[in-house]
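A single protein chain has been removed from this complex, and every other one stays in its place.
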Amino acid sequence: MRIGLIGFGKTGRAVASILLESPNTKLQWVVRRSNMLEHRSVPEFLGIESDLPCLLYSKQELSAEELLDRYPVDVIVDFSSPSGIDYYGHAAAKRHITIVSAVSQYPDLQLVKLKRLSKRTVVMHSPNITLGINFLILSAKVLKNIAPFTDIAITEQHFKTKPQVSGTAKVIARELDIPEDEINTVRAGGIIGVHEILFGFPYQTVRLKHESIAREAFGNGVLFAVQNLYGKPKGFYTMESLLKPYFNMDVFEEGYLAETV
Amino acid sequence: MRIGLIGFGKTGRAVASILLESPNTKLQWVVRRSNMLEHRSVPEFLGIESDLPCLLYSKQELSAEELLDRYPVDVIVDFSSPSGIDYYGHAAAKRHITIVSAVSQYPDLQLVKLKRLSKRTVVMHSPNITLGINFLILSAKVLKNIAPFTDIAITEQHFKTKPQVSGTAKVIARELDIPEDEINTVRAGGIIGVHEILFGFPYQTVRLKHESIAREAFGNGVLFAVQNLYGKPKGFYTMESLLKPYFNMDVFEEGYLAETV
Amino acid sequence: MRIGLIGFGKTGRAVASILLESPNTKLQWVVRRSNMLEHRSVPEFLGIESDLPCLLYSKQELSAEELLDRYPVDVIVDFSSPSGIDYYGHAAAKRHITIVSAVSQYPDLQLVKLKRLSKRTVVMHSPNITLGINFLILSAKVLKNIAPFTDIAITEQHFKTKPQVSGTAKVIARELDIPEDEINTVRAGGIIGVHEILFGFPYQTVRLKHESIAREAFGNGVLFAVQNLYGKPKGFYTMESLLKPYFNMDVFEEGYLAETV
Partner (left out) sequence: MRIGLIGFGKTGRAVASILLESPNTKLQWVVRRSNMLEHRSVPEFLGIESDLPCLLYSKQELSAEELLDRYPVDVIVDFSSPSGIDYYGHAAAKRHITIVSAVSQYPDLQLVKLKRLSKRTVVMHSPNITLGINFLILSAKVLKNIAPFTDIAITEQHFKTKPQVSGTAKVIARELDIPEDEINTVRAGGIIGVHEILFGFPYQTVRLKHESIAREAFGNGVLFAVQNLYGKPKGFYTMESLLKPYFNMDVFEEGYLAETV
């Protein structure tokens, strides 16, 4: 699977390193807005051993059309900014290249553009593309479905300088129909990121907790997405839609009790 | 829904109080082995206000046939011992009464009997009939399905005098294919009961944690089971089989992203 | 040590059971406002085997002077209400009986009375007389002393129906100079009680966490207080003042490193 990456900030670099180290993906190039580091080798810059001639380009230097003609890819992964799709969107859709956008906060206008692209190719969007957070949200929805009147409390803990309520906590709240202003927010020291969804039953408590260790988690989410989008028909996908089939219990054999006799 | 309860130990009493307080169930009687407290009013003994003439009987005093003829019920809930079904099993199946057994450790022979009864009536068995633990097991199976190579660690914490590894932790281990001897067991003070299933990803951690507060949690599990067994065809059921439909994601509307446009 | 208990609400009963079961204390009587259960045996009421002829009295029936003359005690433990000391305070001080008050919210006026009594006898007051919470507060003060600029976050979790921020959390906040309105409050289901003091350092996190299991914890705190007040000169004491000597590190041998050579 040949991949092109848009964006080379802190998260973009972490994702690039995961894509370079995975045996299933071949990172072909990285495009960024600035022309700093232009033509520099990405694996060398990241200190990763790799034979791939994967270079950094700037948007000014090459149009997406030129880029995709010279260095074709199967998937474009976007960790840049809301305007990123204006650069590559049309050129990618024309070539039926899969688009995986992990840009976290699209204005409605850009989201409309993204959806329009999904009429022509496979498009996926996730504002938090980690497996852990997306699993948490879905399993919390299941538990709310099982026990609709249970009290739910959402807590997020992050480093002191993180300004607002975490976007991920807001998504969790929205998906569970909890008012945003009920999210418990803790800011202290250098906590990387903790999200907890607490279900308070009268006589028991269930806690679904996610702890971030490093931004590379986004890279693993991208690998999962790329693998699960492979062969899918054109359309608009989310991590939720990719994860749903894994919640279908019919794939499991019956538990040990049913097998006993 | 008219219910009869077999067993009146600590857990049996807690379950009886939940069944008495629920507007959806009418506890008709409790049968226990001993003839202590015979004919005493269950609500009065438990300090619960109720108009129900729900009395305690002993097995010696009344056969199950007599009991079920005089005081008919729709469901028998069993929190007694493995031999409990020898008392009521045949009489219940004959009358198509639903059997909910929460006896925790059946020898194979009794399990065979229970399954044979399920050819004639609705039979459900769960060694830990709480919603929380059963949800934990199923969602952990989903996450293992999503990320099969992730490290899984099971921890259970209980009061100092609890002798062995918790039966619930063993069930969790079995369902997730973890060797029993890898369960981390902590015994300290008066901890009521904590079970945690930890998924260690390279760059993130997911913790699914259950904390017991009181035995009444079993009563709420019984209410859930009774409601979800209602109208089901005869056969053998588990909490897993009752919970599975709630994991079917198709019941959910698409998340907010899909709705945007 | 002969003890008399004022107050027989939920917490009073739990404390009575601990005092009855301890080999170091002899509970002599319990006094309550209401004359319900008058002259009933306390151990029998609580289902505890005991030879002690410990009965329930009402305030109306006996003045504190009469009570203390007929049934003398060494310590009075007060779990009643702010007005409790008006009943027994003067009579106890006159007889140099130690007063341990665990009434949680005294108006200033009553606190002044309590302190005035401490000019004549040993008086101790603690609004939360558990060992765990008091240790937590003191060790948090130590850590704040070590690392004064570290971010501190206080979280408390309790059952849904608990109306306000927990009094204990407010005490923690006051002792650590944290504004009360920064306390994170979670209300969900039947959580008995969790308090956490989080110290967020730039590159590490320390969490001091207390989980309540049952009200009997107050009884163990009383036992500790009674033992540590024994032989003390008259004056006003708190759990803090009783615990302080245990923080004096000079009592410890040097750690293993110092011993090596």
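We call the chains A, B and C, going by the order they appear; numbering starts again at 1 in every chain.
Convention: a contact is a pair of C-beta atoms (placed from the backbone, for glycine too) under 8 Å apart; a residue touches a chain by one contact, two chains touch by 3 or more.
Predicted model only: the values in this text are computed from it and were never measured.
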Touch with the omitted chain, as defined above, among C:136, C:152 or C:191: C:136
Sole contact to the chain not displayed, among C:91, C:165 or C:206: C:206
Selected residue (touches chain absent from view) among C:44, C:86 or C:240: C:240
Candidate in contact with the missing chain, chosen from B:150, B:220 or B:238: B:150
Where the unshown chain meets subunit C, residue by residue: 108, 111-112, 115, 125, 127, 130-132, 135-136, 138-139, 141-143, 145-147, 171, 174-175, 199, 201-217, 219-220, 224, 236, 238, 240-241, 243-244, 246-252, 254-258, 260-261
Absent-chain interface as seen on subunit A, which is shown: 189-192, 213-214
Touching residues on subunit B - with respect to the absent chain: 150-153, 155, 157, 159-160, 184-191, 198-205
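The definition used in the following text is that only the chains that are shown with their structure count from here on.
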Cα-centroid distance, subunit A relative to subunit B, in whole angstrom: 38
Subunit A and subunit C, separation of their C-alpha mean positions in angstrom: 51
Residues of subunit A engaged with two or more neighbouring chains: 199, 201-205
